[in-house]
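Note that one protein chain of the assembly has been removed; the remaining protein chains are unaltered in position.
We call the chains A and B, going by the order they appear; numbering starts again at 1 in every chain.
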Amino acid sequence: MVFRIVILVQFLVFTSILFGQTFSDYKVIGNTTGVTELTQAQVKSYFKGKYTLWGNNKSVKVVLHSSESPQAEKVAKLIFNTTHTGVKKYWLSLVFQGRANPPVYCDSDLEVLTYVKKTPGAIGIIKDETSCPSQYVIQIK
Amino acid sequence: MRHSFFIIFIFCCGYSFSQREKVVVNGYGHMNYNYNNDLNKTADPTLSYFELGEHDLFVNSYFNDRISFLGEFVVRYTKGTPTYFSASIERARLKFDYYKNHSIIAGKIHTPINYWNDVYHHGRVFFPSIDRPTAFSYLVPLHNLGLQFQGQNLGKWNFGYDVVIGNGISATDASDDNLSPATTVAFHIKPTDNWRIGASYFYDYLSDASVTGAHSGHSTAPSHIHGDKYKGNLNYHLISQSIAYFGDKHEFLNEFSYNITHTDTLGYANNFSNYTYYGYRIKEKHVPYAIVDLLSIAENDLFTYHYDIMRLWLGYRHEFSETLNVKAQVGYSTNFLNSSHSSTNSIDFKVQFAYGF
Partner (left out) sequence: MMDDLKYAVICVDDDPHILQMLSFQLEKIIDTKCTLLEYFTIPQDAIDNFDELLQEQIDVIFILVDFQMPGMNGAQLIRAIKLKKPDIACIMLSGQANTVQVAELEQDGLLTCFVHKPWDEATLFQVLNPIITSKS
């Protein structure tokens, strides 16, 4: 009985890690995008390379989490509904087709934030707990 | 001195970081094992050999917010050359994003004629199976050198369009033998991320159909009687349609092409091809699949020449990662038209390691 409870709790924790992430757990950040708020669907579209330019004609530079980042799998599930390997495969193929410029992969929330701060047009996603100047935060409507 | 080294070190880090952003270089390659048993032959019917495949250097760079460069340079085995290898520029193009998701592209591209040519190019690691569809060796004008107007992810259905005006099938990368450019018009929709449904039309006028330039299919057989190719003029129309679905479990691709060639000598020749692929992902990395690949070239075709073949394949793909996979296929090839004048009857077994880096 105890064993079954332990297994159930582990399963729930595991699935909550993989499936329990929501946008409220994260902050979408951007630099000089001319955009202050986006819907969840729009956020996903930007991270999937569906938009080439922001409204202010800056190119969209997508920043993703590398496999070194603890957020990699969670962000992959949240945005792409797949694994981190699936995300890399998706982007590799998109770039190879010539339909998008390559994304940048960063190893941590801090690296994502640092890159976004110094790169106009960049968009990234970090944990909500990670502190970030408010001018970079894009609200999710 | 220590101060100088520190400055140089910081510079190199910054330089390499900015290089990492602006210039991305990837490589792709593959190697095969091939086994073929020609059931029509009584003497020496079997071939068995390893093959070093194409190796592909892929470069992507952007100059500013709106202008980027893409290059794909391939080295492949070529008989009769001093090193047995030759290099080619498969793609080299500048892209200008002039307004939202609309772009103008100049350079050498893969003709956006169907899903396969537009998505997979020369990267075997992206192929769901080992080889391209048979039509690529006969009907499909693989490359185009010219100007492309492209739009993508437009509207609710992610509508995309491509209009290409460029050198024709018989052209080289430095000249064209006639004033008539080749024209491609293609469009597609992606109702969801996993779907892509598209169609295209390609037209070219060849003033000398015997000249197979840099942009034809990779194989056009000579005339059966004399080995001389038809040297007259020819109108080439190609209509293609594709449906692609690549989801978590199911993978499906169907590409149909209808080709009409017209000569004053033999009139209209009607050719077609159809490629159907289905794969089922039984676990994250394991995908068994099946293929039916048909090609029919009419008797009176004077560009590709009369041929028909049906290839049936069963295969398995194991994905070690997004940049390494192994595929194995067993297949049977035969004619499927009663009027066929060529006789094909063979069994094949192939294994491929495809990788990227």
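Definition applied: a residue touches a chain if its C-beta (ideal position, glycine included) is under 8 Å from a C-beta of that chain, and two chains touch if they have at least 3 such contacts.
Note that the structure is a prediction, hence the values are computed from the model and not measured.
Trainee: Of the chains that are displayed, which are in contact with the missing one across the whole complex?
Mentor: B
Trainee: Of the listed residues B:230, B:256, B:289 or B:355, which contacts the missing chain in the full complex?
Mentor: The missing chain is touched by B:230.
Trainee: Out of B:263, B:304, B:323 or B:352, which touches the unshown chain?
Mentor: Considering the complete complex, B:263 is the one touching the chain left out.
Trainee: Quickly run down the residues of chain B that touch the omitted chain.
Mentor: Interface with the chain not displayed, on the chain B side: 223-226, 228, 230, 263-268, 299-300, 302, 306, 339, 341.
Quick note on the criterion: only the chains that are shown with their structure count from here on.
Trainee: Which bits of chain B are touching chain A when the two form their complex?
Mentor: 20-21, 24, 26, 58, 60, 62, 65-66, 68, 70, 91, 93, 95, 97, 99-101, 103, 105, 109, 118-119, 121, 123, 126, 152-153, 158, 193, 248, 284, 321-323, 356
Trainee: Can you tell me which positions in chain A touch chain B when the two form their complex?
Mentor: On the chain A side, the touching residues are 45, 48, 50-53, 57-59, 82-83, 85-86, 88-89, 92-93, 95-99, 101-102, 104, 119, 121.
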